[in-house]
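Excluded from the complex is one protein chain; the other protein chains are retained at their positions.
Right after this comes chain A.
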Amino acid sequence: MIRYIARRLLYVVFVFFIVSILMFGIYKMVPGDPARMMLDTSIANTDPEQYNKLYQEARERLGLDKPIVVQYVSWIGNMLRGDFGYSSQYRMPVIDMVKTPMKNTILLNLASLVLVFGITIPLGIVTAVKQYSVFDTVVQVGTVVGYSLPAFIISLVCIFFFAVKFPIFPISGVNTAGFTGTGWAKVLDTAKHMALPLLVMTLSSLGGITRYVRAAMIDVLRMEYIRTARAKGLREKVVIYSHAFRNALIPVVTIVTGWFVGVFGGSVVIESIFMWNGIGNVLFTALKQQDFAVVLAMQMFYVVLTLAGNLIMDLGYCLVDPRVKLE
(Lines give C-alpha, C1' and ligand atoms only; values in the text may rest on other atoms or scores of the structure.)
Protein backbone atom coordinates (compact mmCIF):
# COMPACT_ATOMS: atom_id res chain seq x y z
CA MET A 1 0.00 0.00 0.00
CA ILE A 2 2.68 2.49 1.02
CA ARG A 3 4.84 1.32 -1.86
CA TYR A 4 1.93 1.80 -4.19
CA ILE A 5 1.37 5.36 -3.01
CA ALA A 6 5.09 6.13 -3.29
CA ARG A 7 5.13 4.85 -6.84
CA ARG A 8 2.06 6.84 -7.73
CA LEU A 9 3.63 9.99 -6.27
CA LEU A 10 6.72 9.43 -8.36
CA TYR A 11 4.50 9.18 -11.37
CA VAL A 12 2.75 12.42 -10.37
CA VAL A 13 6.12 14.21 -10.30
CA PHE A 14 7.02 12.81 -13.70
CA VAL A 15 3.73 13.85 -15.29
CA PHE A 16 3.99 17.24 -13.63
CA PHE A 17 7.30 17.99 -15.35
CA ILE A 18 6.17 16.76 -18.74
CA VAL A 19 3.02 18.85 -18.57
CA SER A 20 4.95 21.87 -17.35
CA ILE A 21 7.25 21.72 -20.38
CA LEU A 22 4.28 21.36 -22.72
CA MET A 23 2.40 24.22 -21.08
CA PHE A 24 5.37 26.51 -21.04
CA GLY A 25 6.09 25.76 -24.69
CA ILE A 26 2.50 26.38 -25.71
CA TYR A 27 2.29 29.74 -23.96
CA LYS A 28 5.60 30.80 -25.50
CA MET A 29 4.15 30.07 -28.93
CA VAL A 30 1.01 32.11 -28.35
CA PRO A 31 1.31 35.39 -30.25
CA GLY A 32 1.57 38.50 -28.09
CA ASP A 33 4.22 40.14 -25.95
CA PRO A 34 3.72 40.36 -22.19
CA ALA A 35 6.46 43.01 -21.92
CA ARG A 36 4.55 45.30 -24.29
CA MET A 37 1.32 44.69 -22.39
CA MET A 38 2.95 46.07 -19.24
CA LEU A 39 3.90 49.39 -20.86
CA ASP A 40 1.93 52.52 -21.28
CA THR A 41 1.57 52.64 -25.08
CA SER A 42 0.98 56.39 -25.20
CA ILE A 43 4.72 57.01 -24.76
CA ALA A 44 5.46 55.09 -27.95
CA ASN A 45 4.12 57.98 -30.05
CA THR A 46 5.60 60.88 -28.12
CA ASP A 47 9.00 59.46 -27.22
CA PRO A 48 9.87 56.30 -29.20
CA GLU A 49 13.39 56.13 -27.75
CA GLN A 50 12.22 56.28 -24.17
CA TYR A 51 9.58 53.66 -25.01
CA ASN A 52 12.18 51.37 -26.49
CA LYS A 53 14.33 51.71 -23.41
CA LEU A 54 11.42 50.94 -21.12
CA TYR A 55 10.50 47.99 -23.32
CA GLN A 56 14.00 46.51 -23.09
CA GLU A 57 13.95 47.01 -19.34
CA ALA A 58 10.62 45.24 -19.08
CA ARG A 59 11.92 42.35 -21.19
CA GLU A 60 14.93 42.01 -18.93
CA ARG A 61 12.83 42.20 -15.84
CA LEU A 62 10.55 39.42 -17.14
CA GLY A 63 13.57 37.47 -18.33
CA LEU A 64 12.32 37.44 -21.91
CA ASP A 65 15.75 38.30 -23.35
CA LYS A 66 17.22 34.95 -22.29
CA PRO A 67 17.07 31.68 -24.27
CA ILE A 68 13.83 29.72 -23.86
CA VAL A 69 15.42 26.85 -21.92
CA VAL A 70 16.84 29.25 -19.38
CA GLN A 71 13.46 30.90 -19.13
CA TYR A 72 11.81 27.53 -18.47
CA VAL A 73 14.33 26.51 -15.84
CA SER A 74 14.05 29.78 -13.97
CA TRP A 75 10.24 29.66 -14.21
CA ILE A 76 9.89 26.12 -12.94
CA GLY A 77 12.53 26.79 -10.27
CA ASN A 78 10.55 29.76 -9.04
CA MET A 79 7.34 27.74 -9.10
CA LEU A 80 8.86 25.02 -6.97
CA ARG A 81 10.11 27.60 -4.51
CA GLY A 82 6.60 28.99 -4.22
CA ASP A 83 7.12 32.04 -6.44
CA PHE A 84 4.37 31.85 -9.00
CA GLY A 85 5.37 34.87 -11.01
CA TYR A 86 4.13 38.38 -11.50
CA SER A 87 0.82 39.37 -13.00
CA SER A 88 1.44 41.85 -15.80
CA GLN A 89 -2.19 42.91 -15.73
CA TYR A 90 -2.57 43.62 -12.02
CA ARG A 91 1.08 44.43 -11.37
CA MET A 92 1.35 42.27 -8.30
CA PRO A 93 2.58 38.76 -7.51
CA VAL A 94 0.24 36.07 -8.90
CA ILE A 95 -0.19 34.49 -5.51
CA ASP A 96 -1.51 37.71 -3.94
CA MET A 97 -3.69 38.43 -6.92
CA VAL A 98 -5.28 34.97 -6.96
CA LYS A 99 -5.82 34.62 -3.22
CA THR A 100 -9.18 36.34 -2.82
CA PRO A 101 -10.90 34.97 -5.95
CA MET A 102 -9.65 31.50 -5.09
CA LYS A 103 -11.10 31.80 -1.60
CA ASN A 104 -14.44 32.96 -3.02
CA THR A 105 -14.56 30.15 -5.53
CA ILE A 106 -13.73 27.47 -2.97
CA LEU A 107 -16.33 28.87 -0.61
CA LEU A 108 -19.03 28.76 -3.27
CA ASN A 109 -18.05 25.35 -4.61
CA LEU A 110 -17.69 23.68 -1.22
CA ALA A 111 -21.09 24.93 -0.14
CA SER A 112 -22.54 23.67 -3.40
CA LEU A 113 -20.77 20.31 -3.05
CA VAL A 114 -22.23 19.77 0.40
CA LEU A 115 -25.70 20.75 -0.78
CA VAL A 116 -25.57 18.71 -3.98
CA PHE A 117 -24.47 15.48 -2.35
CA GLY A 118 -26.59 16.13 0.70
CA ILE A 119 -29.63 16.26 -1.57
CA THR A 120 -28.81 13.88 -4.40
CA ILE A 121 -27.66 10.86 -2.39
CA PRO A 122 -30.81 10.51 -0.27
CA LEU A 123 -32.98 11.48 -3.25
CA GLY A 124 -31.27 8.93 -5.48
CA ILE A 125 -31.72 6.22 -2.86
CA VAL A 126 -35.39 6.98 -2.24
CA THR A 127 -36.23 7.12 -5.95
CA ALA A 128 -34.40 3.85 -6.54
CA VAL A 129 -36.20 2.10 -3.71
CA LYS A 130 -39.56 3.46 -4.86
CA GLN A 131 -38.83 2.94 -8.53
CA TYR A 132 -41.75 3.84 -10.84
CA SER A 133 -43.77 5.35 -7.99
CA VAL A 134 -45.39 8.75 -8.47
CA PHE A 135 -42.63 10.36 -6.44
CA ASP A 136 -39.96 8.72 -8.56
CA THR A 137 -41.64 9.78 -11.79
CA VAL A 138 -41.94 13.39 -10.64
CA VAL A 139 -38.28 13.47 -9.62
CA GLN A 140 -37.23 11.84 -12.89
CA VAL A 141 -39.04 14.50 -14.92
CA GLY A 142 -37.51 17.18 -12.71
CA THR A 143 -34.00 15.84 -13.21
CA VAL A 144 -34.37 15.76 -16.99
CA VAL A 145 -35.55 19.38 -16.98
CA GLY A 146 -32.76 20.41 -14.62
CA TYR A 147 -30.19 18.52 -16.62
CA SER A 148 -31.25 20.09 -19.90
CA LEU A 149 -31.40 23.71 -18.77
CA PRO A 150 -28.13 25.63 -19.09
CA ALA A 151 -26.87 27.46 -15.98
CA PHE A 152 -27.54 30.91 -17.40
CA ILE A 153 -31.24 30.14 -17.92
CA ILE A 154 -31.53 28.85 -14.36
CA SER A 155 -29.70 32.02 -13.25
CA LEU A 156 -32.18 34.26 -15.01
CA VAL A 157 -35.15 32.39 -13.58
CA CYS A 158 -33.67 32.55 -10.06
CA ILE A 159 -32.90 36.25 -10.43
CA PHE A 160 -36.43 36.87 -11.61
CA PHE A 161 -37.98 35.11 -8.64
CA PHE A 162 -35.60 35.88 -5.78
CA ALA A 163 -34.34 39.33 -6.75
CA VAL A 164 -37.07 40.91 -8.88
CA LYS A 165 -40.43 39.43 -7.85
CA PHE A 166 -39.42 38.87 -4.26
CA PRO A 167 -36.29 40.91 -3.62
CA ILE A 168 -34.78 38.67 -0.96
CA PHE A 169 -31.23 38.27 -2.18
CA PRO A 170 -28.72 40.64 -3.77
CA ILE A 171 -27.75 39.69 -7.30
CA SER A 172 -24.11 40.71 -7.48
CA GLY A 173 -20.85 40.84 -5.63
CA VAL A 174 -19.41 38.92 -2.72
CA ASN A 175 -20.21 41.57 -0.13
CA THR A 176 -22.26 44.74 -0.09
CA ALA A 177 -20.29 47.59 -1.66
CA GLY A 178 -18.33 49.42 1.03
CA PHE A 179 -19.13 46.81 3.63
CA THR A 180 -16.80 47.03 6.60
CA GLY A 181 -18.38 44.73 9.16
CA THR A 182 -16.49 41.80 10.62
CA GLY A 183 -17.28 38.53 12.36
CA TRP A 184 -20.84 37.26 12.12
CA ALA A 185 -22.03 40.38 10.34
CA LYS A 186 -19.60 39.65 7.52
CA VAL A 187 -20.50 35.95 7.37
CA LEU A 188 -24.15 36.86 7.12
CA ASP A 189 -23.50 39.44 4.42
CA THR A 190 -21.44 37.00 2.37
CA ALA A 191 -24.01 34.25 2.84
CA LYS A 192 -26.72 36.56 1.51
CA HIS A 193 -24.68 37.35 -1.56
CA MET A 194 -23.76 33.74 -2.06
CA ALA A 195 -27.37 32.53 -1.94
CA LEU A 196 -28.25 33.03 -5.59
CA PRO A 197 -25.04 31.76 -7.24
CA LEU A 198 -25.14 28.83 -4.83
CA LEU A 199 -28.75 28.07 -5.68
CA VAL A 200 -28.02 28.15 -9.40
CA MET A 201 -24.90 26.06 -9.08
CA THR A 202 -26.68 23.45 -6.95
CA LEU A 203 -29.79 23.33 -9.13
CA SER A 204 -27.80 22.80 -12.29
CA SER A 205 -25.94 19.82 -10.78
CA LEU A 206 -28.84 18.10 -9.03
CA GLY A 207 -30.33 16.38 -12.07
CA GLY A 208 -27.30 14.52 -13.32
CA ILE A 209 -26.08 13.28 -9.96
CA THR A 210 -29.53 12.24 -8.72
CA ARG A 211 -29.92 10.09 -11.81
CA TYR A 212 -26.45 8.69 -11.31
CA VAL A 213 -27.05 7.70 -7.68
CA ARG A 214 -30.48 6.29 -8.57
CA ALA A 215 -29.06 4.15 -11.38
CA ALA A 216 -26.24 2.85 -9.17
CA MET A 217 -28.72 2.00 -6.43
CA ILE A 218 -31.17 0.27 -8.78
CA ASP A 219 -28.36 -1.90 -10.11
CA VAL A 220 -27.39 -2.93 -6.61
CA LEU A 221 -30.94 -3.58 -5.43
CA ARG A 222 -31.30 -6.20 -8.18
CA MET A 223 -28.34 -8.16 -6.85
CA GLU A 224 -28.78 -11.56 -5.28
CA TYR A 225 -27.00 -10.59 -2.08
CA ILE A 226 -29.80 -8.12 -1.41
CA ARG A 227 -32.24 -11.02 -1.43
CA THR A 228 -29.88 -12.92 0.86
CA ALA A 229 -29.86 -9.98 3.25
CA ARG A 230 -33.66 -9.93 3.27
CA ALA A 231 -33.80 -13.70 3.75
CA LYS A 232 -31.65 -13.32 6.87
CA GLY A 233 -34.44 -11.35 8.48
CA LEU A 234 -32.81 -7.93 8.24
CA ARG A 235 -35.16 -4.97 8.27
CA GLU A 236 -35.61 -3.13 5.01
CA LYS A 237 -33.72 -0.11 6.41
CA VAL A 238 -30.65 -2.20 7.16
CA VAL A 239 -30.85 -3.88 3.77
CA ILE A 240 -30.98 -0.56 1.94
CA TYR A 241 -28.71 1.69 3.95
CA SER A 242 -26.12 -0.87 4.92
CA HIS A 243 -26.03 -3.69 2.36
CA ALA A 244 -27.17 -1.85 -0.75
CA PHE A 245 -25.74 1.59 -0.15
CA ARG A 246 -22.22 0.37 0.59
CA ASN A 247 -22.20 -1.20 -2.86
CA ALA A 248 -23.84 1.73 -4.62
CA LEU A 249 -21.14 3.92 -3.09
CA ILE A 250 -18.49 2.37 -5.32
CA PRO A 251 -19.48 4.17 -8.54
CA VAL A 252 -20.44 7.30 -6.58
CA VAL A 253 -16.87 7.62 -5.27
CA THR A 254 -15.72 8.44 -8.80
CA ILE A 255 -17.89 11.48 -9.15
CA VAL A 256 -17.26 12.71 -5.63
CA THR A 257 -13.52 12.83 -6.27
CA GLY A 258 -14.17 14.42 -9.65
CA TRP A 259 -15.96 17.16 -7.78
CA PHE A 260 -13.13 17.52 -5.33
CA VAL A 261 -10.94 18.78 -8.15
CA GLY A 262 -13.81 20.87 -9.45
CA VAL A 263 -14.04 22.74 -6.15
CA PHE A 264 -10.99 24.77 -7.12
CA GLY A 265 -12.15 25.53 -10.64
CA GLY A 266 -14.53 28.42 -11.03
CA SER A 267 -17.52 28.64 -13.30
CA VAL A 268 -17.07 31.51 -15.75
CA VAL A 269 -20.79 31.75 -16.52
CA ILE A 270 -22.12 31.82 -12.96
CA GLU A 271 -19.31 34.04 -11.69
CA SER A 272 -19.89 36.53 -14.50
CA ILE A 273 -23.64 36.66 -14.07
CA PHE A 274 -23.49 37.26 -10.33
CA MET A 275 -20.26 39.31 -10.39
CA TRP A 276 -18.82 36.77 -8.00
CA ASN A 277 -15.12 37.57 -7.82
CA GLY A 278 -14.00 34.00 -8.43
CA ILE A 279 -11.15 32.19 -10.08
CA GLY A 280 -13.05 31.31 -13.26
CA ASN A 281 -13.48 34.93 -14.12
CA VAL A 282 -9.90 35.80 -13.20
CA LEU A 283 -8.53 33.06 -15.40
CA PHE A 284 -10.73 34.12 -18.27
CA THR A 285 -9.65 37.77 -18.18
CA ALA A 286 -6.02 36.76 -17.66
CA LEU A 287 -6.21 34.74 -20.87
CA LYS A 288 -7.76 37.66 -22.73
CA GLN A 289 -5.13 40.06 -21.37
CA GLN A 290 -2.24 37.66 -22.13
CA ASP A 291 -1.32 37.63 -18.46
CA PHE A 292 0.59 34.38 -18.94
CA ALA A 293 2.13 34.21 -15.49
CA VAL A 294 -1.34 33.92 -13.96
CA VAL A 295 -2.61 31.46 -16.54
CA LEU A 296 0.45 29.23 -16.34
CA ALA A 297 0.51 29.19 -12.55
CA MET A 298 -3.18 28.32 -12.40
CA GLN A 299 -2.88 25.64 -15.07
CA MET A 300 -0.05 23.96 -13.18
CA PHE A 301 -2.11 24.13 -10.02
CA TYR A 302 -4.94 22.30 -11.78
CA VAL A 303 -2.52 19.72 -13.13
CA VAL A 304 -1.36 18.92 -9.61
CA LEU A 305 -4.94 18.82 -8.38
CA THR A 306 -6.07 16.44 -11.10
CA LEU A 307 -3.17 14.10 -10.48
CA ALA A 308 -3.82 14.19 -6.75
CA GLY A 309 -7.53 13.70 -7.41
CA ASN A 310 -6.87 10.56 -9.43
CA LEU A 311 -4.69 9.16 -6.69
CA ILE A 312 -7.32 9.93 -4.07
CA MET A 313 -9.98 8.33 -6.28
CA ASP A 314 -8.01 5.10 -6.54
CA LEU A 315 -7.37 5.06 -2.81
CA GLY A 316 -11.07 5.77 -2.27
CA TYR A 317 -12.01 2.78 -4.41
CA CYS A 318 -9.71 0.64 -2.35
CA LEU A 319 -11.48 1.85 0.76
CA VAL A 320 -15.04 1.08 -0.37
CA ASP A 321 -14.44 -2.02 -2.49
CA PRO A 322 -12.38 -4.83 -0.96
CA ARG A 323 -12.09 -6.49 -4.37
CA VAL A 324 -9.90 -3.65 -5.61
CA LYS A 325 -6.25 -4.39 -5.02
CA LEU A 326 -3.70 -1.64 -5.46
CA GLU A 327 -0.74 -3.17 -7.19
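We take it that a contact is a pair of C-beta atoms (placed from the backbone, for glycine too) under 8 Å apart; a residue touches a chain by one contact, two chains touch by 3 or more; residues count from 1.
As a convention for this text, contacts and distances are computed from a predicted model.
Asks: Considering the UniProt annotation of the chain absent from this complex, which name among "ABC transporter ATP-binding protein", "ABC transmembrane type-1 domain-containing protein", "Aspartyl/glutamyl-tRNA(Asn/Gln) amidotransferase subunit B" or "2Fe-2S ferredoxin-type domain-containing protein" applies?
Replies: "ABC transporter ATP-binding protein"
Asks: Quick one: which of A:31, A:82, A:167 or A:233 touches the chain that's been left out?
Replies: Of these options, the touching residue for the absent chain is A:233.
Asks: May I ask you to list the residues on chain A that touch the chain which is not drawn?
Replies: 131, 223-225, 227-235, 243, 246-247, 250, 320-323
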